[in-house]
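With one protein chain removed, the remaining protein chains of the complex are shown where they sit.
A, B and C are the chain letters, set down in written order, and residue numbers restart from 1 in every chain.
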Amino acid sequence: MSAKSLSKGKGRVKKKLSGSKSYLLNWSKTFRGRLTIICLIGLCLIPLLTQNRYYLGIFITAMIFSIFAASWDFLAGFTGQVSFGQAIFFGISGYITSYFIRYLYLPWWASLLIGSLVGVAFGLLIGIPALRLKGPYLGLATMVLGLIMFYTFLNVKFEPWLGGSEGISKIPQISRNAVETYYIHLIFMITSFLILIWIGKSKMGTVFKSIRDDDIGAEASGINLTKYKLIAFMISAFFAGIAGGLFAMHNRGVNPGVFQPLYSFYAIVMASLGGIATISGSALGSYFFWFAAELFSEWPDVSVFIFAIILILVIRFAEHGILKPVLERLKDIWDLVLGK
Amino acid sequence: MNKKLNYKIYRSDENMERSTKRILAIVLVIAVAGAGLGIGLWFVFAPQESIFETPGVSGVSDDRLIKIGLLGGITEIQGEGNYEGAWLAAYNINQAGGVQVNGTTYYIGLVAEDTDESNPVLDVTKGVSAAEKIIEVDGAEYIIGGFRTEALKAYVEVVMDAKKLFLGTGASTDYFCGNVYGEAYSSYTRYKYWFRTMPINSSALGGSQITIMAYLGGYLSAVLAKPVTKVAILREALDWTIPMANALNTYLPYYGFTIVADIQYPITATATDFATYWNQIEGLDAQITIPVISAQGGLYMMSQYAALQPQCLIVGIDVQSQLDTFWTDTSGDCKYETIMQSVHRTNKSDLTIAFWDDFVATFDHEPLYTAVGAYDSVNLIADGINATGSFKAQRLITWLESFTRSSPMIGKSVTASHIAWNPSHDLEVGWPFGTTLYCQWQADGSKHVITSGNLLYPDSIVTGPISLPPWGIND
Amino acid sequence: MGVILEVKNLTKKYGGLTAVNDFSFEIKRGEFIGLIGPNGAGKTTVFNLISGFQRPNSGTIRFDGKDITGMAPYKIVNLGVARTFQLVRSFKLLTLLDNISVSCLSSRGKKVAKGHGVDEYASTILASVGLVDKARIPPIILPHGDLRKLQIGKALGTNPQLLLLDEPFSGLSHEEQDVITDLIIKLHDDGVTVFMTGHVLRELMHLVPRVIAMHQGKFIMDGTPQEVAKNKIVLEAYLGKGEVFA
Partner (left out) sequence: MVPIAEVIIFGTIEASVYGLLALGFSLVYGVGGILNLSHGLFYLLTGYIIFWTYTTIGIVWAVILALIIIIIVGGLSYLLLIKPLQENHVAILIITFSLGFFVEQFIKVFGDAIPHTVPSFVGGAITILGVPFPSQFFVILIGSFIVIAITGLFISKSKIGKSIRAISQDREAAMLMGINADRTLMYTVMISAALAGIAAVLYVPASSIAPHMGWDVLSNSFAIVIFGGLGSLKGSVVGAFILGYTRSFVNYFIDPAFSALVPIVVIILVLLIRPRGIFGKKEVY
């Protein structure tokens, strides 16, 4: 199509596309937007209700894992790259953040940034096999890479350099004040979500989604798969890294356990519990997961057992996650209340 | 006309239905919101009933409780032991009339939270959140427990943040006590709340191992009429084994031993791997093998030992083997294994045998070392409160610190007749202070304490002779 | 009117099977040309080789004087060679507008879109393929004819000089075929070189002035449709199918 013929349809097109500027305003008027805002306000008000470290701790853990699950959701839901090794980014950033805080006495935010950037570097590295591998092979390869990280960091022979099976400890919390810590995590969560959702809606997000839907078609449309896949891995790794660094600080240290497939599975489970390719579903999944875990912790024997059952039922009967069906039901009820 | 009417009626019907639905929906929303708010508020503000368990007594009001929190992987052996030991101690104290403080009677209340730390797939958040819960929500004033170093490293910080007394009953790493007497004074002010009551630290375990080796080397050489000098080490590739292995590698040669193999196996090793290790060890003609094992590796080690019958004696650490169920778990393959064990049914202190029988009668199995540690710890807390007349952690710390090598606490503990702490809040070691016993599985499924030639503990508490495997020892 | 595409001695083998055998031809700038042959003749393979989705075993492909043999597909697209697929491909969960936007976001597409904004450029293309009313819906609910239009639109987003259309009529009704035909003719009039395949001679007969015929991976002849239709080997290749002229 030449530029000449382009000018023909200009006026008509403009009309069609106007109004996208006030997107946020419009969004905030939708049911979903309002609900989100209510939830956010609710989260902001939680510390008024309780300053108990333990209760706030559950929220903080849930927030950290919301970011982590969202980073996986971004990669899998938007770009179609199903990674089983998300814990690689999580763990490496946890280690680097801890290292800089503990041994180089950097402030926590600088360490966290460095940790996440190293995570990005790993994203680039892990992204390379992703260029050659597809579907289950990519999933398995990333899982195996995660195991390699786990066993490498666990290895006694590398103990002098990597910290061995006990890792790095004595990392101070972000703040002694639980409420302050809570708000810092809240800000991290909201910012991460906004950025991820914004990328998803941006032009780059469109390209990512095209790769997810049909990578051959995307390439035929002149899209450099290599470049975009790597970018997607790097973005995802950055946010997984943020989560990993926060996790390390919240738990006062790291050990090779952070590389376990367990954490990758946490991310997958939370994201798919909420609903894949929704980003905010990850938050729902994460809160659900951690609340359930704590609710059942009174009965340590059966807690995880019950959780496994819930997980099976949710996936079996709501395979696209619970966010969308729950929202729809809520909207139906709300419409009724308003008499629409 | 008619049609229109019908339509109207239909419309109003629909409207009726809609408005009914609407009312229902409003009610529903209000009900759900109200219930949610109510539950939320109740969770936060409701005066909760005491969640503390008071073994031996009932109906104790909350302000009469000495609130002890137990942290550990409750569903696994170490955490279970911790709980059982504490329970038994609390039961005995409460039955005997509780603790008298300034004329008021207090009772021991226990609460346990699961740190899930024995889970091979470790999630440290469980430990941190359990520690926060036990302090912030349950309201425990004193903490007993801890086993797995990685998990404990995370949640010990929570307890130190809260400035609660923490009596460690499971981890042998030097790390935690190192914190107390650590890099700077600020380290002491932060970590002084930590004391170890069990087990003796890993360097001391190394020292004990060297001592028993020195004795066994001489004993076996004499009995077998050949030099017994070739030693193999078989250990898990985990950090806690490093100081011990270093000690063994450094000092055993001074006693005339040669280390022919030092195998570090990954914790994922399987039965076939152990067959391989035994063949390697056998190929090098080892005469004594020292295991340093805390996880299920011990099971494979013994089943392959029984099948392959390598000509060596096993003397070392194998945590799982401390359980009496290890005999059935290995189908008797554990015979002739000699392991370190903190307590056995012998007069380690005057209280030991009574405790042992009491424990077996209560729980129908033998106590694990964490059980002994927790039993002692609860008694320590009760004694301390009694002696100082105060519930304050600082007063208890001063009281505990007053027991030094020169002025020990005598006759109060099950693990040793003398108890004292060094400046890093670690147990003083060496008979009659903290020491480890060497117990050997016999062919009849019993386990008894073997002699250390009076080097580690007096022969008076030995309960049986050393048995050698009938398939012999290498030349 | 120089040569835009030059294919020389192209050969592609799968195991023991030779899909394309020593194939050579040239296309001049602005030409409208067809590639015919019965099913399995190797037409799609030729397209795959030109567009870089497969690598030839031997032979060279030059586009605009530049050797593009074995180049990555997206690079070839960004030089100005766009293609469609025989089986329609679309980004299932994206709106039609976004489907087109993707190609407008390729480095070649971006250059054109720059002054106007990607969405605007994409809408213009959508309008030119006659789908602008459906800009906000995803392709899964489109009829087959619209999907074919979408495919061409996606190819146009990259601002191609040479457009490779793989069986653009397959699976379409006569009415739909006519719409697509008009679209293709319009594109050619706008100055795009069009190279299309078809296994039914009749479809191409009245559309293209020049046809290359192939059979079992081999070049048979090159000429006007009338000449090709008279060729013995071509007739034999189609024999028994009853599709030669019908």
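Note that in this section a contact is a pair of C-beta atoms (placed from the backbone, for glycine too) under 8 Å apart; a residue touches a chain by one contact, two chains touch by 3 or more.
The structure presented is a predicted model; accordingly, all values stated were derived computationally and were not measured.
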| item | value |
| --- | --- |
| Given A:Ile60, A:Val118, A:Met143 or A:Val207, the one touching the chain that is not displayed | A:Met143 |
| Selected from B:Met198, B:Leu299, B:Leu437 or B:Ile466 as touching the chain missing from the view | B:Leu299 |
| Contact partner of the left-out chain, one of B:Thr330, B:Asn379 or B:Thr451 | B:Thr330 |
| Those residues of chain A which, in the complete complex, touch the missing chain | 76, 82, 129, 132-133, 135-137, 139-141, 143-145, 147-148, 151-152, 155-157, 261, 265, 268-269, 272, 276, 301-302, 304-305, 308-309, 311-312, 315-316, 319-320 |
| Chain B residues touching the omitted chain (full complex) | 75-77, 118-121, 237, 263-266, 268-273, 275-277, 279-280, 282-283, 296, 299-300, 303-304, 307-309, 320, 323, 325, 329-331 |
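The rule is simple: only the chains that are shown with their structure count from here on.
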| item | value |
| --- | --- |
| Per Cα centroids, the chain farthest from chain B | C |
| For chain A paired with chain B, centre-to-centre distance based on mean C-alpha positions, whole Å | 36 |
| Residue ranges of chain C in contact with chain A within the complex | 51, 53, 72-74, 77-78, 82-85, 89-94, 98-99, 101-103, 105-109, 112, 115-116, 118-121, 123-125, 127-128, 132, 135, 154-159, 190-191 |
| Residue numbers on chain A that touch chain B, as the complex places them | 49-50, 52-55, 57-58, 61, 151, 154-156, 159, 164-167, 169-170, 173, 176, 247, 250-253, 255, 257, 260, 262-263, 293-294, 297, 300-301, 303, 333-334, 336-337, 339 |
| Chain B - residues contacting chain A, complex | 18-19, 21-22, 24-26, 28-29, 40, 44, 74-75, 113-114, 116, 121-126, 128-130, 132-133, 135-137, 149-150, 153-155, 157-158, 161, 173, 175, 179, 237-242, 264, 266 |
